[in-house]
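Here's the structure we're looking at; comments come further down.
The complex is shown incomplete by one protein chain, all other protein chains being positioned as in the whole.
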Amino acid sequence: MAFTVPKEVYNGKINQVEVGKDQQVIFGGEEVLPFLSFEGKAVSNVPLALEIQDIDPGDWAPSLTDIYGPVMGNPAEWAKLCQDEFKADMICLRLTGTHPDNGDKSPEEAGKVVEAVLSAIKVPLIIFGSNHTEKDAAVIKHVAEVAANTGSIIGKAQEKNYKTFAAVATAYNHKLVALSDLDINLSKQLNILLTQSGFDGKNIIIDAMSSTLGYGLEYTYSVMERIRLSALQQNDAMMQMPMISDVGEVTWKIKEAKATEEEQPGWGAVEPRGILWESLAALSFLMAGGNLVVLRHPKALATIRKTVAEF
Amino acid sequence: MGLTGIQIFKYLPKTNCGDCKFPTCLAFAMRLAAAQVRLDACPHVSEEGKKILNEVSAPPVRLVKIGAGDRVIETGDETVLFRHEKKFNHPPGLALAIADNLSDQEIEQKVQEVNNSTMERVGQQLRVDLISLQDKSGDAARFSQVAKKVAGLSSAALILQSLKPETMKAALIETAARKPLIYAATQDNYSQMAALAKEYQTPLTVYSDQGLEALSDLVDKVTAAGVEDLVLDSGARSSGKMLSDLTQIRRAAIKKKFKSLGYPAIVFPGEGESDPLMEAVRAGIGIAKYASLIVLNSIRKEALLPLYTLRQNIYTDPQQPMQVAENLYKVGEPAADSPLLITTNFSLTYFIVLGEVENSKVPSWLLVADSEGLSVLTAWAADKFNAPKIAKLVKKQNIEEKIKHRNLIIPGYVSVLSGEIEEELPGWKVLVGPREAANLPKYLRDMA
Partner (left out) sequence: MLVIGERINVRTKLFAEAFKEKNFEPIEDMAIKQVKAGANMLDINIGPARKNGTELMPWLVENIQKVVDVPLALDTSNIEAIEAGLKVHKGKALINSTSADPERLALLMPLTAKYNAMIIGLTLATGGLPRDANERCALAAEIMASAAEHGVPMEDIYLDPIMVPINGQQEQIKEILEAIKMFREMNDPPMNSLIGLSNISNSAPEEMRSLINHTFLTMAITVGLTGAIVDTLDPGIINAVKTTSVILNQSLYCHSYLETC
């Protein structure tokens, strides 16, 4: 038996999504498993976003505050730094200050931040709430309007608040991140609920819930692989959306990204350790079908960018 | 495994002698069909039966062992393309490359790094498993001398990297008992390298960078020469080619039953790459996608823990939750009046709860109960996390001596247990904690 290249034949493909206004970014659209260009059309572009927040978070790891320190608390400057110096493909603005336990900023205050950030950058913007389903709905209603027709990404729609998100995403021409927690069936269900309510499935980005090395990575990894396989093999239109990996947030709060070498002598230097923790988590999700990644450390971004360029 | 348990049963002696440690031949046949036991566990299979069963029961990716004593590393023996289909069996071995033309002191230092590379996580000892000795000197005497020295300084498994048969032979003379992996047989030297592998009974790497068809042809020549324990190097040295070659090799073996590529694969993520971050990320590609051996140029501590953890995560059995040991854990420096919380020993639960308690900055005691690796709700439903067990654990861990107060914070999801726990632990008060771990920091801070 002679060797023949073992190509898979797929029945479906991943939706391609376009975002941004001044500078447009395209992702998704592949017709094969991640980066397997030998068997068909693989994705060529994986946008990497850097995360900023509407307030000075106060509890970010030193490896991050050493870099962003001066601009944390000034979202427009922070966004500019990420775009100009660290070459982020997108900016991800997380409105943690709107969380009731974290300052409870109003939708109007959030809207001002969004406005300032939009004026400061040319790259596309991702706008996330604070993961308080009720407050997020109220906030997104306003900020989606503030950002009208900028081709932004808004999120995260969940089972409890998807109707509001869908309505404003449609009204103001945004793409929508749909979040479900590590459950492929609920992921599909949420996409069905969204499309049944009139939302265009081509504008959905799936968030299967990120995790990081040692804190449930394998659950996210396998759910993502299964989602991608059902999209390609079963031609399941409700699973053919591109996927987002929101890695920075879950990575940088753990002990392994923060503990100094004095505190943990066997663990090596803290900054490269954190960078690698974030990079390897992001890399593994790219292997599992991630099309868009949200990071915190600029060096993780650079390393992932260099890696993707090699595919 | 191609045959069903019933079909395998036909070839067994059917004496139920129990030598295989299973109660009946039928039970053994079923375990063999489930690939949970190897045929050689039964000493009484006929020669004919062995031939047929071995042929059919051979895993699509051959099992290749490297090393000796208690440092044998098993590679290959894989049956699925995705971990969620069943599980991946053998985590890839990590190797540190050591060039033989370094100074003796540098060599000793690097060997020490390997010897000190062990870290523990979730009850597993994780370490750099191999040392890959590279013939950069071009001097057979030097190479074999360094091989002997390294073998003496470390019990790690060895890879011997030289393309010169005479040099390889010199090193094998010193180290054959350690069953090192020979690297490598090429189009030019394969008959001599195959002869060495046969003579010294060690596994052999087959190298060709001329495409996978050329690689498989070369493999066929080597197996025709009588060597069966092989490792493959397709010469891929970029992220893209690594992913592509590893995927094609694994797919050919598993989906097409293409025996010529049915062997574990070795990768060199650091070759031609001076940035250790890039080397580590490329190693990550190998870990996720089908590499069996990963040779690194550097093993800095800050890279090892994330690589070990990624490897552990990808190679976890999806059906068997990882568990931490039942114990009373300190978070920060708790005092006798610090809060006491209890949770189950599913490793994910443990890490998440631990992380949130740490985030609260309130020093606390975390009592972890053995729930056979089930999460809080699942364990409670299966009656593996109940009041008598919790009470027993409190007594067993001598909590009443270590902690002044008598308040136990239980996970919000099992608030129904409050009354029962207080019954089983007279004098104790049960406080119902939050349902979501993310609310622990606020809960603990409000308590203080």
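Chains here go by letter, A and B, matching the order in which they are written, and residues are numbered from 1 within each.
Definition applied: contacts are C-beta pairs under 8 Å (C-beta built on N, C-alpha and C of every residue); 3 or more make two chains touch, one makes a residue touch a chain.
These figures come from a predicted structure and were not determined experimentally.
K.L.:
Looking at B:E48, B:D70, B:E333 or B:D383, which residue reaches the missing chain?
P.N.:
B:D383
K.L.:
From the list B:A34, B:A141, B:A177 or B:A448, pick the residue that touches the absent chain.
P.N.:
Selected residue, touching the omitted chain: B:A34.
K.L.:
One chain isn't shown here. Among B:G93, B:G240 or B:P321, which residue touches it?
P.N.:
B:P321
K.L.:
For chain B, enumerate the residues touching the unshown chain of the complex.
P.N.:
1, 4-6, 16, 22-24, 26-31, 33-36, 86-87, 317, 319-321, 372-373, 383, 386, 388
K.L.:
Mind pulling the chain A residues that touch the left-out chain?
P.N.:
Residues of chain A in touch with the missing chain: 183, 185.
Here is the rule we use: only the chains that are shown with their structure count from here on.
K.L.:
Approximately how many whole Å separate the CA-defined centres of chain A and chain B?
P.N.:
30
K.L.:
Show me the residue ranges of chain B that touch chain A in the complex, using the header's touch definition.
P.N.:
Checking each residue of chain B against chain A gives 82-84, 119, 121, 212-213, 216-217, 238-240, 243-244, 247-248, 251-252, 255-256, 258-261, 275-278, 280-282, 284-285, 288-289, 300-307, 309-310, 312-314, 316, 318, 348, 351-352, 355, 358-359, 442.
K.L.:
Over in the complex, which chain A residues touch chain B? Could you list them?
P.N.:
Contact set of chain A toward chain B: 1-6, 8, 35-38, 59, 101, 213-219, 221-222, 225-226, 229, 253-256, 266-270, 272-273, 275-277, 279-280, 283-284, 287-288, 299, 303-304, 306-307, 310-311.
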